[in-house]
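One protein chain omitted, others in place.
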Amino acid sequence: MDKTVPSLADAIAPIGDGAVVMIAGFGGSGAPVELIHALIDKGPKNLTVINNNAGNGHVGIAAMIEQGMVSKIVCSFPRSSDPVAFNTAFTAGTLELEVVPQGTLAERIRAAGAGIPAFYTATSYGTELAEGKPVEEFDGKHYVRERWLRADFALIKADTADTMGNLTYRMAGRNFNPIMAMAADCTIVQATRIVEPGGIPPEQVVTPGIFTDRIVEIAAPVQEETLIREGAVYP
Amino acid sequence: MDKTVPSLADAIAPIGDGAVVMIAGFGGSGAPVELIHALIDKGPKNLTVINNNAGNGHVGIAAMIEQGMVSKIVCSFPRSSDPVAFNTAFTAGTLELEVVPQGTLAERIRAAGAGIPAFYTATSYGTELAEGKPVEEFDGKHYVRERWLRADFALIKADTADTMGNLTYRMAGRNFNPIMAMAADCTIVQATRIVEPGGIPPEQVVTPGIFTDRIVEIAAPVQEETLIREGAVYP
Amino acid sequence: MSADLTSLKLTNDQIAWRAAQDIEDGAYVNLGIGFPERVAQYTVPGRAPVFHTENGILNFGPAPAAGEEDWDLINAGKKAVTLKPGAAFFHHADSFAMVRGGHLDVAILGAFQIAENGDLANWSTGKGAIPAVGGAMDLVQSAKRVAVLTDHVTKNGDPKLVKRCTMPLTGVGCVTRIYSSLAVVDVVDGHFVLREKLKAMSFDDLQALTGAELHVDGTVADLIVEGAGAPV
Partner (left out) sequence: MSADLTSLKLTNDQIAWRAAQDIEDGAYVNLGIGFPERVAQYTVPGRAPVFHTENGILNFGPAPAAGEEDWDLINAGKKAVTLKPGAAFFHHADSFAMVRGGHLDVAILGAFQIAENGDLANWSTGKGAIPAVGGAMDLVQSAKRVAVLTDHVTKNGDPKLVKRCTMPLTGVGCVTRIYSSLAVVDVVDGHFVLREKLKAMSFDDLQALTGAELHVDGTVADLIVEGAGAPV
């Protein structure tokens, strides 16, 4: 079993118009910038993007929005230090927004990966984000029912991958990566290094290979935050 | 912050009559045998035990049952190679049994740790284990609603602990340990070695210290399976 | 017929061999405790399925030599196993996230009864016995393919492939393929569809040993257990 693919273009090749795409990362940390930019090069339209944020500056998800590829974004926090890409599209009415509390977003994604179609959380009870959702009382406390959140594809940034798709992550770059890897039909990974099976100690695997599908090595990944501070624009 | 305690007796001291106690391990793998035997030495009665199994031979949970400490057991698989302790008490009617599908057991425990009072699973739909539970249809498929499963105490077997309570596990001894550590009001850990903070690389922590309360070092833990093969009886 | 049947029918190892032929290279597979575990021994040369065990291992290998056991390295049947390169450990909630989330390609289990609507009974013989379910109910509801290995009839000669299960269910409408001691039968839209049968057995004889109608959809192939790696 070898899940590696030779290029970024090969890695993102299955993503077409109208796909629902989870993009991991929290701000720039753990964001698979090279995969995102490869997707911009391909240029599918009408995508739904699931990410904690809604892009920053003119690279990564912000650049996807500027290229008109995104019709809907599901996130917890669309504000950023330079939100012009999101704000412009949202204000123009070309970009639909679903705001989800961050913990609910994470749990909805995890639920999809774990085969849990719905769960209850106290989060958002009594707020406008709970409007229209079923409410139930358990042990005297009120909870809102939330649905799983699935995707066609997940774009993941790993530190080390083995060829079977076992992954580790670098520091807090872990964030949404392991749960998004579980929740998509096809999980596409960029890894800083790819090793043979056995190259990751079995106790240190964070994402087991069963959750991953396609892996490409990007030996010196850029940091989105660095690009933004340099004023980079993609493409 | 130092969560270490000097002895097994100190570690299990808070556990009194009537407590609900999660005991990690799958069969003997990852089972905190020394903590269990210390609890037998103390001898609280009328305990509810949550474990995947219901003891084997005459040590560990089986010995707790033989000592008359357990009034109810919640597990997925009470059969074992030497189930006489469980079978005797169950047949005598002194031990209540709640059988839960293994994945549902794991998810109910994880739900308790994660603040999810209820969730839906396809598991057990249409079977007698779903009787009396709410059923809901999502996207054309039927699911059973399950409640979280909380405990007063969890008994955990770790490989390495730091004094702040961060833990790692040895091989498949991990099993129920990380999720039970999340689901109890007081999580009690036996660790093969205790190191200073920083002694576990932050990316290799499996159970973060926020989930643990009391840690005792047991430098050469016995394996339940070895005891059983030796015909050991406790006390 | 039962004397005939005994000489005719496949052994458990032969059934396991046949099931192994359908496991693709790279498939993620869970094998039930006991008889289904034998499928791993007949992995088709050149294919490398990845075996999952409920207690938190992917890509484990066969049992170690006697005396080499590590009791923290066991499978769901509590038997000692080994690791292959690329193995991973994970906790029980993650393990069943793999199961429940539909990430397993195949689950292979034993059976007491299988109904033509795909219902499976394999965990409890009914009232009286001490119930023990393990991970079976999770596996059958969520793996992409749920295959069953079974004798075609009980020790008493009663059909195990039935119209409706009379024993407590493990899951509803979950079985996709049955590898029996006499045939390979798929469950399609609430019917048994015969795919392969032992050449020495007529369709009518097989039907007589089956508790619900066997449908035919295209060719019924001979159920052949031979070639490289087949048990002898």
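Each chain gets a letter, A, B and C, in the order it is written, and its residues are counted from 1.
The rule is short, and it goes like this: a contact is a pair of C-beta atoms (placed from the backbone, for glycine too) under 8 Å apart; a residue touches a chain by one contact, two chains touch by 3 or more.
Nothing here was measured: the structure is a model prediction, and the numbers come from that model.
Novice: Taking the whole complex into account, name the chains on display that the unshown chain touches.
Specialist: A, B
Novice: Give the residue, chosen from A:124, A:163 or A:212, that touches the chain omitted from the document.
Specialist: Looking across A:124, A:163 or A:212, the contact with the absent chain belongs to A:124.
Novice: For the chain left off this view, which of A:36, A:59 or A:106 is in contact with it?
Specialist: Residue touching the chain left out of view: A:106.
Novice: Thinking of the whole complex, not just what is shown, which of B:43, B:197 or B:235 touches the missing chain?
Specialist: That would be B:197, which touches the missing chain.
Novice: Quick one: say which of B:186, B:205 or B:232 touches the chain that got left out.
Specialist: Counting the whole complex, the residue in contact with the absent chain is B:205.
Novice: Have a look at B:29, B:123, B:166 or B:190 and name the one touching the chain we're not showing.
Specialist: Counting the whole complex, the residue in contact with the absent chain is B:166.
Novice: Which positions on chain A touch the chain that was left off?
Specialist: 26-30, 52, 76-81, 83, 86-87, 90, 97, 99-107, 109-110, 121-129, 169-179, 206, 223-226
Novice: Need a quick check: the contact residues on chain B for the chain that isn't drawn.
Specialist: Per the touch rule, chain B residues meeting the hidden chain are 1, 110, 112-116, 162-164, 166, 182, 196-198, 200, 202-203, 205, 208-211.
The working rule: only the chains that are shown with their structure count from here on.
Novice: Within the chain touch network, how many edges lie on the shortest path between chain A and chain B?
Specialist: 1
Novice: Identify all positions of chain A at which a residue touches two or more other chains, and write them in rising order.
Specialist: Those would be 114-116, 202-203.
Novice: Would you please write down the residue numbers of chain C that are in contact with two or more other chains?
Specialist: Each of 57, 89-90, 93, 96, 99-100, 142 in chain C touches at least two other chains.
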